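What follows is part of the complex, with its chains left where they were.
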């Protein structure tokens, strides 16, 4: 739309209907967004097919429904994170089969079409309680077009922590590691692989874990190289970063 | 310069040397800054005469000298905050009379010309130790074209705190209040005036003052209305906000 507006100005200049100075003034006084379009829009084109992600908490059900409706109306797609099931049910009731629901990941989508998948992301959790954030990361990767391999603890502290097969590390293009409590697992994994490690501190734990702060500080202070940290419980952010790394690897040389 | 580039594109379009689609493509692929110019540059024009402020700590003397030199070379001006005297001496030695020094405010300027002053800012401190930040605020206001009236404590806790004449409040267009320790003064002042109060927590104090945190939290939690808070010890920010408020009052109806 905005490119149209600019094209209109240029056409009128081309047709001699306005002078150069007039055209310049018109460009100058266009709203910020309109002028800005150039790279930005081009940019958006490149990202085409990547659904928008909406953080659901703090939004009313009505707002969620409207956002979903507008996305579908423009034949677009939307991904809602941290959605509670009650809101999903309303979404389901209204948009029927357009809605998909990933209950462990607390993600709902509307209008999302399949994307060809490229590359593989390994998602590892230190414990069973980290699974919701891990699923948020894994589903994000899958929605955005990466294959995912999951290595989740089965609930017994420590026993399976070190069992991740190194071959799995070798086969991945990026590794997402989630851990609460002391948050030491990303450090251990990064010490064993030369793949990019995305560390997700989780709010799992109690007392001096301080809702993920202990894990966050530990991951930031890690002695291992090759670790990028995202926000506490931010599965979506980890997934998106993994996808960015993987897509750059496969699409860009 | 960038407007020139765009003007050039438009001229070539106007002259029939390029087609509309070519012009559009050229605009689309211009660097971000160039396209963005429109409002931004216009914007800068309005601000003309406002010297750039450079936060000095963390910069080498060489960098400071180069920034000053470049500003003067383009017949521009620069304001350096939190400068130590040693660096000022080097600046003085090199740029001579182009340099002005406000030792209490720890501000040095190069190439700054007088501006007509409009409006009045009242700067109040809770204690003598708040004066360096207060002077940073006051000198900032004066450099940017406001008159300043100073009401500084003479070093005796509490005695002169409530003595500020209400008439001084009435005569000001904006009031900057600096306080360390518990930081209660802005609250008191805002309870007595209907002028905008800019609160500056200072790092004065010890123990549970936590280098200005007690004052900062107190100011943010104030029960009085009409207070905007800036960073701890941020005299420059307070001065700049006061000037923005005053300039809008006088220049814009």
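Note that the chains are named A and B in the order they appear, and that numbering of residues resets to 1 at the start of each chain.
Here is the rule we use: a contact is a pair of C-beta atoms (placed from the backbone, for glycine too) under 8 Å apart; a residue touches a chain by one contact, two chains touch by 3 or more.
Owing to the predicted nature of the structure, the values given are computational and were not obtained by experimental measurement.
Count of copies in the whole complex in this file: 8, from one repeated sequence with 2 chains shown in place.
The criterion applied here is as follows: only the chains that are shown with their structure count from here on.
Centroids of chain A and chain B (each the mean of its C-alpha atoms) stand 38 Å apart. The part of chain A that touches chain B in the complex is made up of residues 3, 6-7, 10-11, 13-14, 16, 19-20, 23-24, 27-30, 32, 35-36, 38-39, 42.
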